[in-house]
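All protein chains of the complex are present and in place, except for one that has been dropped.
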């Protein structure tokens, strides 16, 4: 679609990156002035890496635009929490919203970026992050499906492999879906990828070549080409 | 349905009542604590006859619950008007609402009573009050259809006859409908009527017997019976 | 007319067996703990509870579940670190669960209060939560049809109320209160204090009094339970 002259960067003189570096990369890609929702878990780390003065506004779906950092000490107020039920703060210019208004922000397509954790992401951008599908698991979705369906861009932050070394980036999700074809970018410890109708493209890798990751993940990961 | 021992009252030693008396009757039937919307025109007169301390709260669909009397002199504020675009006042305990919230009050069935003017009301309670059906008339509906569909009780205040003496209470509306089967009570200069699935019942008449009105209107108007 | 109740027991008086009870709050913020405890003491049974979660620890909503008063829970997120009361009942097949995406839950409540008969949402399309639901393509995008969620009763926690029933909330404790208040036939709110009409700024009222039937001043909040 757009023409780009960027090539995939392979960082081979180092190992996989840690969660802090993943958060820094995810934060770096958010444009100044964006409205952003950070999911529970790994994505909350992204908040620590947003540039002050960038005008990025954080939304938490339990009803706040303009969320500030996690509350400490005297700042802790039981009436001011984030979607993970952690006490947070409000920034100047904040606004409180009830649940219908807060999810209207999400479903109405007003969030520029949402960053979510995931169990699996398919090469076409399907997302599975709410249910392992285990028979005795208690299903619990929260706002994940609304965010998947509503945000202009859905980015995922996750380790590339489960603890048992099976990949989370998959040809087809085997876990129950949160949303179809909604994810556009995936930040992992082994690399950053674009996913979507054209499959998986590596933007940057850490500790492996694109071909090595392709083989280990078991799907065809392509490089950025000079002119797409 | 309910048992009543009331009988139709025929006031024969007087003529038809005027608009102020109609408004007084319509006001008298509103229960204390009710939430009420008064339509443009005749129904606005009802506000002058509500008992102070009755706890009746007026809604105006352009976005105010707790509307007070028409503004005079220094009270006039161009940002505080009613649905007829007349400057009004707010009472203690008022709340402002945007248009979606204000019509959620109406459509959601939260108004106890709405009093509207009408071109025609059918014996089954159909309402026509938005459009004469004339070919060159500019159609304009405002909030009338929402009020007709949404209020728990829709009452109409109107003269019983047009200027050309044709009745406004009709077997079937010939003007375009505002709502089907929505009206339950009609206040007119010649009498007060219940309308609905069982047709027209006179509650009280002014200057005519029930039979005289039946004949002049051209529909079967019945009396309240001792036990319905 | 708004009833100012003397205490939470008086406020919940008359809630019947089999009621659908909307309970506000997200975590502890906005949770009407005093009214929930009173509902437990009232002992109404066979309840359907609508809340974002399915109870935590052993108190509040979890205590209602533990007492066997609840037939069904409609919520978005029943699985929490300390939701063992619900989990045990669920695994034992002793309670029904309807999981609804949080935004769809909110919109279904909003639709109930606003007189909307149903609405098309893109949330959940292509997932197991859309199974059995009508879907429809509108302007090239797929939507599923969802219906309003009405309550017989709403129990909500607000900040300050006036005696006409107008409410303001505090920070993220606002959450489900305003939409549940409008969605229920009988709305009961616990507040920190009650002021006279005119003491709340009419521009800042979040829930107008038309949606509130009973008010009670809540006692001091219970301490945070050890997790």
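Per-chain numbering from 1; labels A, B and C assigned in written order.
The rule we apply is simple: a residue touches a chain if its C-beta (ideal position, glycine included) is under 8 Å from a C-beta of that chain, and two chains touch if they have at least 3 such contacts.
The model shown is predicted, which means the values in this text are computed figures rather than measured ones.
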item	value
Omitted chain's touching partners, listed by label	A, B, C
Contact residue for the chain not shown (choose from C:43, C:68, C:118 or C:219)	C:118
Candidate in contact with the missing chain, chosen from B:51, B:99 or B:174	B:99
Selected from A:27, A:47, A:81 or A:97 as touching the chain missing from the view	A:97
Candidate in contact with the missing chain, chosen from B:93, B:150, B:167 or B:191	B:150
Contact residue for the chain not shown (choose from B:60, B:120, B:153 or B:192)	B:60
For chain C, the residues touching the chain missing from this view	107, 111, 114-122, 136, 138-139, 141, 143, 147, 168-171, 201, 203-204, 206
Footprint left on chain A by the chain that the document does not show	32-33, 35, 55, 57, 59, 65-66, 90-97, 100, 103-110, 149-150
Positions on chain B contacted by the hidden chain, ascending	60-64, 77-81, 85, 90, 96-100, 102-103, 106-107, 126, 131, 136-146, 149-150, 176-180
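Heads up, the rule we're going with is that only the chains that are shown with their structure count from here on.
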item	value
Minimum number of chain-to-chain touching steps separating chain A from chain B	2
Chain pair showing more contacts of the two, A-C and B-C	A-C
Averaged-CA centre spacing for the pair chain B and chain A, given as whole angstrom	56
Rounded Å distance between chain A and chain C, as computed from the means of their C-alpha atoms	30
Euclidean distance of C-alpha centroids - chain B vs chain C, Å	36
Residues of chain B touching at least two other chains	none
Where chain C touches two or more other chains at once, by residue number	110
